[in-house]
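Of the protein chains in this complex, one is absent; all others appear in place.
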Amino acid sequence: MSKQVLEALTAALPGAVVRTASPHGDDTAWIKRDELVKVALWLRDDAKMLFDAPVFCTCIDWLDWKPVGRPLAEHWDETKPRYTVAYQLRSSKYKHRIRLEIELPESDPRCPSLADLWPAFNWQERETFDMYGIRFDGHPDLRRIYLYEEFVGYPLRKDYPKEKRQPLVRRDDLPINPIKAPHAGEHK
Amino acid sequence: MSESVTLTIDGQSITVPKGTNVLEAAKLLGNDISAFCYHPGLPIVAQCRQCLVSVEKNPKLQPSCQQVVAEGMVVHTTDPQSTLARKQQLEFTLVNHPIDCPICDKAGECTLQKLYFDHDNADSRVDTNKVHKAKVVDLGPHIVLDQERCILCSRCIRTCDVVAGQHQLEFANRGDHEVLTTAPGEQLDNAYSLNTVDVCPVGALTAKDFRFTMRAWELEATPSVCNGCATGCNIEIHHKNERAWRLVPRLNAEVNQYWMCDEGRFTYHGLREERLASAIVDGLPASWDKAIQTAAKRLGVFLKDPSQVGVVLSALCSNEDNYALAKLAKAWGAGHVYIAGKPPVPARADGKLRVADVNPNTTGVKAICEAFGFTAIPTYELDRGLPENLRALVMLGDVVPGLDANKLKELEVISLSAHERGPVPSARVALPIAAWAEIGATTTNIKGRVQRMHAAFAPPGAALAGWDAIVRLAAATGQKLAWSHARDVFKDMTQTVAAWKDLTWQRDVRPLALRFAGSRG
Partner (left out) sequence: MADAHTLKQLVLGRKDVQDLSDTEQDLPPDLMTVNMGPSHPAMHGTVRIVLTVDGEKIVKGDVQPGYLHRCFEKESEHATYTQVFPYTDRLNYVSPMINNCGWAMVAEKLMGLTGKLPRRAEYVRVIVSEMSRMTDHLTCVGASAMELGAFTPFLYLLKSREWLYELLEKVSGARLTHSYVRIGGVSKDLPEGFGPELTACLDKIASVMVECENLLNNNKIFRDRMAGIGCLSKEDAIRTGCVGPIARAAGVDYDVRRDYPYSIYPELEFDVPLGTTGDCYDRYLVRLEELKQCIRILRQCLVQLPDGPVMSDDHRVALPAKQATYNTIESMIRHFKHIMDGVRVPAGETYAFLEGGNGELGFFVVSDGTGRPYKAYCRSPSFVHLSTAEMLFKNHFIADVVPIFGMINMIGGECDK
């Protein structure tokens, strides 16, 4: 609702902001990837902004984007960025909210990590990496969180079929069948 | 005068080529004006009056399908007058429409359902009996008509007139008793009759082949190319649970526009006929490893003098499969190369979509042979008999007319086939390969156009893609073909065949759930 946040952001860091909008009342700013940390620091530390509370971090895969009721030019094609990483922030003092969206090309799905600024994003960026394969540069511990390490692929990507199976995983650190493992003195 | 025109629709400006109608221009803006009788491939009649819009400086509402764009035209589609007109038109259409949705084949892909839900959504104001007409009218060998569901848009009549060139359907009676019926003395039996089922916006025309077999919203659509003849109409395979349920045409302005012939539609039945699902060695099922080893051992004997080895390429298999076998043959130095394919059917050639050559890939196989420098001999011209020094034959496919069945028994035959018929049961080793609907590969149509098919589902049992089987066979006989994906075969192939060097591999398309794709009508 408060357009002032978007206006202040565009005034303070004009080179970083690609565009702004407020769909359904959510203030959203599209930020260039290389300026993300600068923008995030400003949003967190500026006296009028004070976005100290992280809300969520996720990613949108635009591969199948064919919106109904929108012009054909908005359909996704190979020339457009495939992923958008979205960070939502909140200010506990001023109660305003903002969403930062960063567009990433398919060939280079990397995004700077904001885990050092807001510790909540540590796990949420791990989740986004786990599900979409977005590499967060500067993340202290980027590994899978929900899925097991041997999982192949990134399931929430649109080209990962829902029914796809994963191979069974061998665990050599476990005995084959501890109940039936032979004890000394037993036959066989 | 420039070739493009700028107009304003609902306050948004758009530039379109001259001659576009307002309905198409609005579609580019994402504005879906409701329409029944308009079809981009058929003559425009503005019969249903569903697409009425307000055009400034024009006191009456105009049908947007017939209204050609003009420079500076201002069109309104959301104003109360045209919105009310479209709603009332839908209301009229629905007044006598039977409540058949639960039993109607078109449910889930019905334009009437879609337009009502998107544009009207009002309650019924009528409480009288509906007009009754004939419910199950046999129009011809493939199509059943339900006269009550027909909304009298005349798309089917125009389809028969324009696509098939035969006038077989027309309207009879007037008012609310008007019905669709066959022209006097005619039946709906032209070779393109099933296109009328596609264009019918409601469930009035249903295909005997498909009706009551599967619900449309459960299907998934994968784009592919028809393998019925050399035209290579672009199609969609509608499948569910690893099984194809019907084929419908896909728009390709250069090949088949919006249509395909009836014969092509039935080719999906062949995907389930006599499929070879496991490798066979000496008439008994065996594992891939055993089959490959046996084949390699047997061939190895004759490969010492490669002029004894022959290879049969197939005009019914994809470019990639044929290229793989041709490359292997070249690496072996095989002495005989044949092309197998069904004999031509001259009666089919009607100047529209059907051609005499019923093999999907003759041009492709010939191009591959030329690129490798083979002089390939068609098998069906080989009725003189087999050459003296031929001892072993590696055959792609199961259709080999002209090769004497008895003589084949004297040869060492390694067969790579999707179906277990023809020469396959008597082959020494039969390796199962995937059929056309199960692979991501290309075929070349009669005009030399290379078209990409996409895999709708996995092949049955242990079958693999043809090129994959050939890679294994090659490895076992000491030749290395370093391909791990059809994309690699394609790259190699386009570098070898000069005519195809500018082609690029299209990304795999995932099946589209019809349920959320909207009406096809």
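The letters A and B name the chains in turn, as written, and every chain counts its residues from 1.
Here is the rule we use: contacts are C-beta pairs under 8 Å (C-beta built on N, C-alpha and C of every residue); 3 or more make two chains touch, one makes a residue touch a chain.
As the structure is a prediction and not an experimental result, all values here were calculated from the model.
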{"item": "Among B:45, B:74 or B:107, residue touching the chain not depicted", "value": "B:107"}
{"item": "Option from A:81, A:133 or A:155 whose C-beta touches the chain left out", "value": "A:155"}
{"item": "Of A:33, A:82 or A:99, the one touching the omitted chain in the full complex", "value": "A:99"}
{"item": "Those residues of chain A which, in the complete complex, touch the missing chain", "value": "23-26, 52-56, 58, 60-61, 64-70, 86, 88, 92, 95, 99, 118-120, 122-124, 127, 131, 144-148, 155-156, 162, 175, 178, 181, 183-184"}
{"item": "Touching residues (missing chain, whole complex) on chain B", "value": "94, 97-99, 101-102, 107-108, 112-114, 116-118, 120-124, 217, 513, 515-516, 518"}
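We take it that only the chains that are shown with their structure count from here on.
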{"item": "Touch list for chain B against partner chain A, complex", "value": "27-32, 508, 510, 518"}
{"item": "Of all residues in chain A, those that touch chain B in their complex", "value": "67-74, 158-159, 161"}
